[in-house]
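Of the protein chains in this complex, all but one are displayed in their positions.
Here the chain labels run A, B and C in written order, and each chain numbers its own residues starting at 1.
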Amino acid sequence: MIKVSIIGATGYTGSELLRYLIPHSEVELMYLTSRSHAGTKADSYYPFLKGSIDKQFSELNQEAVFGESDVVFICLPHGHSMELSAAASEYDVKIIDLGADFRLKNIDVYEQTYNVEQAAPNLLKDFVYGLPEKYRNDIKNAKYIANPGCFVTSALLGLLPAVSDALIDEQSVIIDSKTGVSGAGRSASVDKLLTELMGNFKAYNPLAHRHIPEIEQELNSSSKNAVQVQFTPHLLPAERGIFSTIYATVKDDITEADVIDSYKSAYENEPFVHVLESGELPQMKHVAGTNSCQLSVQLDERTGRLLVLSVIDNLGKGAAGQAVQNMNIMFGLPEKSGLTTIAMMP
Amino acid sequence: MIKVSIIGATGYTGSELLRYLIPHSEVELMYLTSRSHAGTKADSYYPFLKGSIDKQFSELNQEAVFGESDVVFICLPHGHSMELSAAASEYDVKIIDLGADFRLKNIDVYEQTYNVEQAAPNLLKDFVYGLPEKYRNDIKNAKYIANPGCFVTSALLGLLPAVSDALIDEQSVIIDSKTGVSGAGRSASVDKLLTELMGNFKAYNPLAHRHIPEIEQELNSSSKNAVQVQFTPHLLPAERGIFSTIYATVKDDITEADVIDSYKSAYENEPFVHVLESGELPQMKHVAGTNSCQLSVQLDERTGRLLVLSVIDNLGKGAAGQAVQNMNIMFGLPEKSGLTTIAMMP
Amino acid sequence: MIKVSIIGATGYTGSELLRYLIPHSEVELMYLTSRSHAGTKADSYYPFLKGSIDKQFSELNQEAVFGESDVVFICLPHGHSMELSAAASEYDVKIIDLGADFRLKNIDVYEQTYNVEQAAPNLLKDFVYGLPEKYRNDIKNAKYIANPGCFVTSALLGLLPAVSDALIDEQSVIIDSKTGVSGAGRSASVDKLLTELMGNFKAYNPLAHRHIPEIEQELNSSSKNAVQVQFTPHLLPAERGIFSTIYATVKDDITEADVIDSYKSAYENEPFVHVLESGELPQMKHVAGTNSCQLSVQLDERTGRLLVLSVIDNLGKGAAGQAVQNMNIMFGLPEKSGLTTIAMMP
Partner (left out) sequence: MIKVSIIGATGYTGSELLRYLIPHSEVELMYLTSRSHAGTKADSYYPFLKGSIDKQFSELNQEAVFGESDVVFICLPHGHSMELSAAASEYDVKIIDLGADFRLKNIDVYEQTYNVEQAAPNLLKDFVYGLPEKYRNDIKNAKYIANPGCFVTSALLGLLPAVSDALIDEQSVIIDSKTGVSGAGRSASVDKLLTELMGNFKAYNPLAHRHIPEIEQELNSSSKNAVQVQFTPHLLPAERGIFSTIYATVKDDITEADVIDSYKSAYENEPFVHVLESGELPQMKHVAGTNSCQLSVQLDERTGRLLVLSVIDNLGKGAAGQAVQNMNIMFGLPEKSGLTTIAMMP
């Protein structure tokens, strides 16, 4: 049994981790920390856990959490993992950080993007970017994982084959993403009230979203030519899920068969990425609550553009599901352990 | 033109009043006060008003607001209208209070229910309870109106004929109400986030809701025998609307024809209350955005119970619509002035 | 491994069974029949199953289905199970019928309620009513199960302790139920379109719902005195879930402690029924996608009424989850096998 703790267990990524970890047959839950709810029973704070868990939230005691766990998931806003990871490095414990602190390899870019100092620069090289489809071998031996952002995962899975195989004009990429509201977290704010969002739809931070540098970093490291992306996130009146509509101009002489071959061969052995057949189109809810990604890939002969539709669950493959997948890889478990739940339809 | 001001214009009842008052042909908007948004243009704070209004929110200047307006709508949480109304009483201005401060005639009951002191007890007798279907004649000559609560309006319109005509056992009344989320106001809180409420349904304060004394006060003043109601409010995953399912045991020998006669004759001249035909059932959305109430009335021969289904819009007939109806009556305008909008379906 | 087939696999109860059965470690899926989609791959019809199943729908071949399966789930509209069950009785196969054909023990009542002839009257006595909380011992040895209706399950779990322990006036029971739209099935009709239901709420068949005889049958068989219920079903703008608000007058001298004791002791060993603590209130979504029921039980001292709030998932404990629980019991498996999924929040 793997001894697992969660730091910051009361947000949406924390509770989603519990959904995956509680029924996971190889996991023993140790500490669930929460500053504001220490002492509260987990199933009293999260009544949907009644009958599934008998633990309470606790203050973060680093010696206990890092000393007694095999792996710790950190579910805190950016800026909080750096010091914690530095502290953890004194212990024999693996870290999977669901925040943004160690995703960006370039310290300047990180500090500019998140407006905070990189306080643990020497740890940066030890953090493997936790996208198994790109870094599975590194993840196997990693001590620390920087779990990718949700929008980023959706974009990368939809673009990596085309970029790696140099099928598209690297400057032509447009990613039009739509996310369920849980992507904006569980903090109270007027603009996330049901009354403000139901029946509604809007873009946010259309030109300057924090995820752009992360997308470009990972596309560039798989590309011969420099990649630049246009990225527009939108907020959907739904609880969860990301739907990315991706456009890119294909290079001369590239055919639809080339494109489909590229994606099919990139993902043929991937347990969680499904390239749909011609004529099938993905739906966001078909992956809700799971670690799956569904992709459709088409070439528009009329315009010469590749159209990729990519769906994931922002809390699943976009956060907690991918984190559990990374844990499975790090501990040599079957990659689907604890990740066999089927999406809820309807 | 009636000169109209709104105190507390940035909440949901305030903005709903603007929806009704801006196109109202007899209304000239004067002051829209807001403590936190003074100086902001109304259509910048509420972008859905673009093209409809050219005013900005201002601090509450009592001399200007009360001195220059013919009528002032107060849209503040309970506890704030008492002092304001006392100040207003120095001016020749009518008040329509959408809060709870002057709805309960019994001071002890008010103070216990709302846990606040009745600071303007001498004004209480001047406030007419603003339910036109019961108090139209008093409203005509009123200077001050206590606009009824939303749940209460839905319950009273569904029960008054049966109670007035002594058709039901007065102790048998059960009101099972469901409301859209706007009924809980526009303040930020986790439990009103879309992520917490969509696909969800729950009861709140099931035994001790503040509206019970108000419902009982108005039913009792129309009844020979003492009325006691069971009232359970629930929260629906919808923006607005109230659906009340009302049960009461009919007295011996009362037939369905008696019941239907009672309701039809009570409401035959009412412009906003529609008793549906046999076989028709009301739907919450059919009155959304309007000042209408739709009722179905049935007698269950098997159980001997009256079943009334009553729908209103909590922000319409349950708040701003009714307030405008009261204003129309007070100023001798046609009762439907400014209230002809048709519900949005779909 | 238990060999399992599903007859009528393309509706919502069929697909929900697949959600539970595919990851069930003791189940081997045999035949998934569908008249209209025979020959279609299951994960092509239900793309949310991609990566989880490699089977196709087939015509119903009785010899294959009944001859090769250990248990067959029938997911057809009422009226279709009678002949099928008669045919199955020639084989050594268990049946779990998710339809209504064998729920009502009184043939006249069945025929009147469903307007169809009871074509297999001699099988009726072999069908055990599949509510484990009441009939667990009978289910253990049953060959045939009549799986309870969804509204009925929600009502019975909320009322059985009070009725069995004679705590309430048996003629005073009112059940005000609200269901997600999947309860109305997957057939196309205008009144189930998103455009007609979103932001909406309505009652349907308020006085004459088919579930009343089933509720009364099961309450009466646990009661000394005759029970009569008032039952009003409503349609919620949500995909799934049932929330029942239940009212009943308590008998003289019954205290809240009596009531809570009754429910706590009735359900203390039940794996799927959770009586909430004082101060906790159930939410519909907290059990969505699961086989759980959450109940709150309160006594309103002011009115002398018991108030029970009962939530289940109509497709879970109200249909497929309960069917799998019954299967587990019939085959001597741990009752929670395949039923450990945790509700999806948000």
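We take it that contacts are C-beta pairs under 8 Å (C-beta built on N, C-alpha and C of every residue); 3 or more make two chains touch, one makes a residue touch a chain.
Here the structure is a predicted model, which means the values were calculated and not measured.
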Give the residue, chosen from A:61, A:137 or A:228, that touches the chain omitted from the document.
A:228
Touch with the omitted chain, as defined above, among B:49, B:163 or B:246
B:49
Who touches the missing chain here, A:58, A:154, A:195 or A:341?
A:195
Sort through C:1, C:193 or C:226 and give me the one touching the missing partner chain.
C:193
List the residues of chain B that touch the chain left out of this view.
12, 15, 18-19, 22-23, 44, 46-52, 181-182, 198-199, 239-240, 271-272, 274, 276-277, 280, 282-283, 285-289, 292, 294, 340-346
Spell out, residue by residue, where the missing chain touches chain C.
12, 180-182, 186-190, 192-199, 237-240
Name, in rising order, the residues on chain A that touch the hidden chain in the full complex.
174, 176, 178, 180, 193, 195-196, 198-204, 206-207, 228, 230, 232, 234, 236-241, 243, 245, 247, 281-285, 288, 298, 300, 302-303, 305, 307, 309, 346
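Note that only the chains that are shown with their structure count from here on.
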Pair of chains whose C-beta contact count is the highest in the structure
B-C
Centre-to-centre distance between chain B and chain A (centres being mean Cα positions), rounded to whole Å
46
Can you give the whole-Å distance between the Cα centres of chain B and chain C?
39
Listing for chain C: what residues touch at least two other chains?
198-199, 239-240, 282-283, 285, 288, 345-346
